[in-house]
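Only a single protein chain was left out; the remaining protein chains are all shown in position.
Here is subunit A:
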Amino acid sequence: PIGQTSDELFSSQVHPVLFSAYKTVGFVFDENGKDVTPQPLYQPDPAAVMSKHSKIFASDTSGGTMSDFYSTAYQTTTNASFAGPFTRSVFGSSTVSRGSQSTMESMNEEIEDPSSKRDISISLSDVQVRREEVKELIKEEMLDDVVDRYLIESETLWLLHMPAVSVSVDSEEAESVKERNNLYMELCKNRMGNDKYVERSMQTFNGAPKTKEVQSEAITMVDAATTWDMYDSFRSAGLGEAALSPDTDKATSASSSRIEIEPFVVPSEDEPDPELVLQSEKFQQDLFVMERIILENIYQPKLAAYRQLPTLEDPDSVPKVVPTVVSRREESSLDEESTLTPALERLWSFSCELTSGHNVSSMAWNKRNPDLLAVGYGQFDFKDQKSGLICCWSLKNPTWPERVFTCESGVTTLDFSASNASQLAVGMHDGSIATYNVESREKTPVIDSSDCAHKHTSPVWQVRWIDHERGASGEDKGETLISVSADGRISKWFLRKGLDCIDLMKLKRTRNEKDKKQVGDKEKKSEALISRQAPGLCFDFHPTDSNIYIAGTEEGHIHKCSCSYNEQFLETYIAHKGPLYRITWSPFCSDVFLSCSSDWTIQLWRQDLFTPVLGFTSTQSAVYDVMWSPKWATVFGAVNEGRVEIWDLGASILDPTIVSLASPGVKLTSLLFATETDCILVGDSDGQVSIYQLKNLTVGEGTQVRQGFPTG
């Protein structure tokens, strides 16, 4: 309690003095003259009080004695009091300084009646003196001194006085009290029937209410301004969001800016057609996404199996153990895996009502988006030609294609470009070639070969985009479109004022040496009349040397050709007895290629040998498609009319490792391996493309390039 700050003292000019008045001489008396002064709660530091007051009192009193000081303080308070019954005359000895007089006026009022008992000041000064004494250092000498101590009884301070409600019988007042009581009792008895006391009802008048108008500032009710609300407001008001710091007074700034931007807010059109929503672009987008999400829910296990992810299990259902395809590196555990036979597991199939009834003729993966698949539908035979169909399917939606293009004639082949990933080249049964841009929603081809003078006159059986790293002339660099058709020409297409082509090769009919001797002149002549060209059915460019390619014809011959020579073949391989449907180089072993034909066989060739290294026959039906696995060097898949076969040459060269039968009545027509996962796609004559997963296929030494295949 010693350190009373100057602030407190000076907070109002009155109070410090008042306070000190309390301390020093403050005694409160009520009307009856009884002293009801409350005891001060603390004693301020006299030194501090003194120094402050010296300012107030402009002090001459600084040097004064204690008693003088307090007496002057007292004086001032008395002088300031309005109705003080106690006058100046209390302290005769003290003098009022001028300074104090001036401050008296400045001081105001409400000072309680101070008392003027001498005792007070004496007692207080005594108190002060005592304090001072405490502070004095107790020195050695003083210990022996005789010190006088005066003990004085202070005034009794009444804190609470409750007058008694009962009086003792012996006291003086007892008589008067008794008498008064008796009078009262008489009064109560006389009340009944006395005219003075009549029961009467009263009514208080309720004053008429009056409406009174009150005016205040408009009270704006705003929701608690959220962070994003302010962000939006600032954005739309064009103020920019850089200046807004979250520490600023949010509510007021938001409400003020809100009021400002009212005129800026674009008023919504009055009652737009509710149907309008359905036509908005965003809605279509959302529908699209929603559909995919729904399908993901349905197909999630299958898609996860496709992508070789662990499948999410419904917590309520019994978990099934899904055996994953064994990696080819796990050769040591062959014993265990032999119990699990390799098999194809059907995951799902791409089909919809648009495609039912159409024959799947070709499939191709998009080069950039591995989830996008283009499927061409068209009949192989010339007999039941319908309009062709191209569907681009996404893995994320197996029930409806992303793009549907209809063509006039059946589609026989298609291929995605690698350099321009959305460009799809299509070859058709009527010999025309077209390119489509799958990104746009256009239903028409980007370019068509129908105006070309040299276009094919017979069905185009294969188109392929070939990337020439080095070309003979400048324009050969980059990708070109190569096609082979039944009119015996292999053509290279390019854009020069429209689609135009030049012939890379004309497939002349070659005759077997044996036949030449046996066939008579007649037959020779009749053969020559029909055509000198042999219909080409398939071709494939060498994986590393883009100048060399092999082509298969309807005669069953395989010709190795070069882009540099367009008149002569480099080599001819003769073994098949029927039209070759597919020919393909091995992606791992650059000397080896496979061919399949309608003579029920698949032949494995080496570039430098003129007889096939290996032949594979399993059933007596034409093999429509064959493809090397992109992952394993010894595995390839083949599809004939009734079955899908996966051959693993490392396991067996006589029998296919996996065989899967087609549904009855449906012919399987095309095959495609998935590039990143162990799945194959099989297209059939009913318009369905089924996805199968290869399970438990152990392939030893998979990617090792094996230079020597056993001969014979």
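Everything that follows uses one rule, which is that contacts are C-beta pairs under 8 Å (C-beta built on N, C-alpha and C of every residue); 3 or more make two chains touch, one makes a residue touch a chain; residues count from 1.
Here is the rule we go by: contacts and distances are computed from a predicted model.
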Answer for the undisplayed chain, UniProt naming, from "Ribosomal protein L35A", "Putative exosome complex component RRP41", "Dynein light chain roadblock" or "Gap junction protein", is "Dynein light chain roadblock"
Given A:157, A:287, A:309 or A:570, the one touching the chain that is not displayed: A:287
Residue touching the undisplayed chain, where the options are A:31, A:275 or A:381: A:275
For the full complex, which residue in A:349, A:385 or A:399 touches the chain that was left out? A:399
In the whole complex, what residues of subunit A lie against the chain that is missing from view? 226-228, 230-232, 241, 274-275, 277-280, 282-284, 286-291, 293-295, 297-298, 314, 316-317, 399-400
